[in-house]
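The complex is shown incomplete by one protein chain, all other protein chains being positioned as in the whole.
After this line comes subunit A, so read on.
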Amino acid sequence: MPTKNVVDERIAKFKNKGKDLAKLREKRISACVQLRKAQKNESFLKRRNITLSSFPDEEALSPENKDTVSFRIEDIIKNVNSDDREAQTRGSQAARKLLSKSHDPPIKEIIDAGLLSRFVSFLSMDNEPTLQFEAAWALTNIASGTSWHTQQVVEHGAVTAFINLLASPMLHISEQAVWALGNIAGDGAAYRDVLIECNVIPALLARISPDTPVGYLRNLTWTLSNLCRNKNPCPPLSAVQQMLPSLIQLLHLGDKDILSDACWAISYLSDGSNDRIDVVVRTGIVPRLVELMNNKELCVMTPALRSIGNIVSGSDLHTQMAIDAGVLDVLPKLLRHPKPTMQKEAAWALSNIAAGPCKQIQQLITCSLLPPLVEVLRNGDFKTQKEAVWAVTNFTSGGTVEQVVHLVQSGALEAIINLLLVKDAKVILVILEAVNNMFMAAEKLGETEKLSLLIEELGGLERIEMLQNHSNEMVYQAAHNLIEKYFSDGDLEEV
C-alpha cells in the first residue's frame, strides 16, 4: 500500500516520523540545496548605506567640502594615512562616498589599500565625531559586501569598536554602528554568535526608548532581526530570551518597516524545533501575529504569515494556539491573495494544520477552509498547488471518515485528479497517497465501488493507469497497487 511506503526527505521533516502517519507536519526546509533564485521578498541580509535617517542633512554638515574632495584612490590613501585630522576626515569621507555610489563600489580596492585598520582606529575617536562617523559609514558599506569583505572588517577588530560606538551620544553615529553590526550579524551564524558573545544585545536594547526616532528604530529592528537569523546553529537560547521582550514591544508599533523586520525576526526564531517555537509562543505574541497577517502591507503580511506557518508546524498545542488566535479566519483571504507566494505560504500553513488531530481538521471544515483549498488546487500556481496537495493528503490521513467524505464532496478529489498530469513525481505520489487514503475511508463505509466509479468518471482511472508507465518506481508501484486493489474486478460485478 502506498501509504506505508512514502519515504522521502519531506516525510523525514514531519515531526512524528514513522510513528504516526496520521500526523504529518512539515518543518520548513531551509538547509536544502536550492536551484531557484533566492526569494525576492525575504528581508535583506546586508545593506549598504546610501543615506541615513538620523544623519543631519549632508550639505548642512559639511557644506564646504563639496568640491574640495578628491575621489582618487591614491589621494584617499594619502589622506587617510596622514596625521592631519582634517585630511583624515576628507579621505574617509571620500572613501565613504565612493563606497556609497550605487553601482559597483570599490570595496576590494579600499581593503587592498590597507585602509581598514585606520578606519577602525578612527571609530574610537570620540572627540572627532565627524571622522568617527565617516569611518563608521565606510566600514558599514564594506561590511555589506561579500562574506570575505565582512570578514576583513571583523578581523580588523571592528566588532568591539562598533559595540562601544552604540553608546555614542551622537544619534547618527550610534545609528551607523547599529547598521554596521547588522551587516556583520547578517553574514552568518558564526559572526552573529561572535557579536552575541561580545554582548551586543544589551548594548542595542539600551537604545530603545520611547524617544528613539522611528528611523533609528527601523535600523535597530533590522539588526535585531539579523541577530535572530540563520540556523546551524540557531542563535543561543539565552540571546533569544534577551531579545524577545523588545521584539514583542516593537511588534506593537505602527511603522511598517519596523513591523516587517520584527516579524521577520519572529519568523527566524520560530523556524526550528518545537522547543524554539515554544519559546516564541510563550511570549503570547500569537494573536498579534495573526492580526498582522491581516496588515495591509505586503512586507508585514509576508513575515507574519511565515511566523504563523512555522508555529503551526509545531506541536498540536502550538497549532491550537494559532487556531484560537483566529488564524483560520485569515487564511481564506490569504489563499485568495493575488500574489502566488502568499498563496503558497498560506497553503503550506494549511497543510500543517491539516496534519493535526481530527479535532483541528474539523475546525478547518467549520471555518470554511475547504472551498479556498479547492480553489488553489484548481487554479493556484504550481508551488501553491503542491502545498495544497500535501494539505489534502494530510487531511485524508488524519481525518475521520466523515471528514474525508466532506473533503471529497467539496471537490478536492476532482481537483487532485486533474493534478495527476503534473510534471513532478513527488506531487503525483502524494496525490496517489491521498486517493489511497480516500479508499480506506470508503472501505469503512463499504463504498469502495462507488469511489472507484467516481474516480473513473473524473478521468482518474485513465490517469492512474497511465502512471503505471511512469519511470519513477514508487509512482509506478503506487499506481499499480491502486489499480490492482480497487479497479480490477470489473467483470465480477453481477454474480
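We take it that a residue touches a chain if its C-beta (ideal position, glycine included) is under 8 Å from a C-beta of that chain, and two chains touch if they have at least 3 such contacts; residues count from 1.
Basically, contacts and distances are computed from a predicted model.
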Hidden subunit of the complex - UniProt protein name among "D-isomer specific 2-hydroxyacid dehydrogenase", "AP complex subunit sigma", "Myotubularin" or "Exportin-2": "Exportin-2"
Chain not shown, touching residues in subunit A: 1, 4, 8-10, 32-37, 340, 379, 381-382, 421-426, 429, 453, 456-459, 461-462, 466, 470-472, 474-475, 490-495
